[in-house]
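This structure is in structure tokens; I'll ask about it shortly.
The other protein chains are all here in position, but one chain of the complex has been omitted.
So, subunit A:
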């Protein structure tokens, strides 16, 4: 047996090991910062100050986190069914179209709380639709989902540029974006949450979609661990042969899992489109779909872990912006390197420290 199968207590598996990974990522990032000639400690303190130092910073952090929760859940649902959905980025982008169409058609007739649930459905449907073709090709034709979803990211991006430049653009304007939504198409900010803690939200676009994200996280947990469908998805994800033996229909389960995954990615659009910019813009997803992969990996594909990982990445985004603003030597690209390191250690090298932890734990138990 390899050490991978030795059981460890949960606090090590889900607490200590991720923490260790994070610390190593920060240490190496610190080294990189030092190489550039800046002080790693100053950078760290700027990072934390920028992301958590005041109400506005926290608001931005949570705003980013909201998007990452949706895309993280999207990736996680697919992973539980054994599917690596790289297409959350494109599904979120197309989801934005669904969300914007709802907002554009309803905003002048109804208040936001009527628009919102319909926009959730619209964004979800559009996201799911964008996941459907790759899902269908995987289920019925065996085309690999990783390849098809990557291709659909590009197709989606091209389609959206076309629509925004030629169809949805406001006549006479230069910017490829829709008109600004009226109040009925805008999600309220969560300034009152900040006020509960005596902080001010300021300009941060932290909005109601955060609450939707939390509710959806709970629903995903329910789906994966408490429903028959979730049981079937997990069976398929872990052991396709056992699923075939148990009579779990492969094609149907794959397609449903991908539709759900696409819908979750699509819902992400609510946050930037209706919660922040109040219009549909080119490139509004901004890589959140890809960050979702790291968030899901780091959060062990569990909604609770995903929420925490999403907040961590929110901190890195917001704090990173702050660092690059305060330390001109550290460019936006450097921040990407640091984020990459976190992804590398928390996601890809997830099990690097496991064998050592197993040895330590066993020695500790014996002694």
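What we mean here is this: contacts are C-beta pairs under 8 Å (C-beta built on N, C-alpha and C of every residue); 3 or more make two chains touch, one makes a residue touch a chain; residues count from 1.
Everything that follows uses one rule, which is that contacts and distances are computed from a predicted model.
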**OP:** Pick, from "NAD(P)-dependent iron-only hydrogenase iron-sulfur protein", "ABC transporter ATP-binding protein", "Cytochrome c assembly protein domain-containing protein" or "Zinc metalloprotease", the protein name that UniProt gives for the chain of this complex that is not shown.
**Re:** "ABC transporter ATP-binding protein"
Subject >> Contacting the left-out chain in the complete assembly, out of A:110, A:242, A:304 or A:349 >> reply: A:242
**OP:** Can you work out which residue in A:229, A:327 or A:352 touches the chain that's missing from view?
**Re:** A:229
**OP:** For subunit A, enumerate the residues touching the unshown chain of the complex.
**Re:** 1, 5-7, 222, 226-229, 231-232, 234-235, 238-239, 241-242, 244-249, 362, 365-366
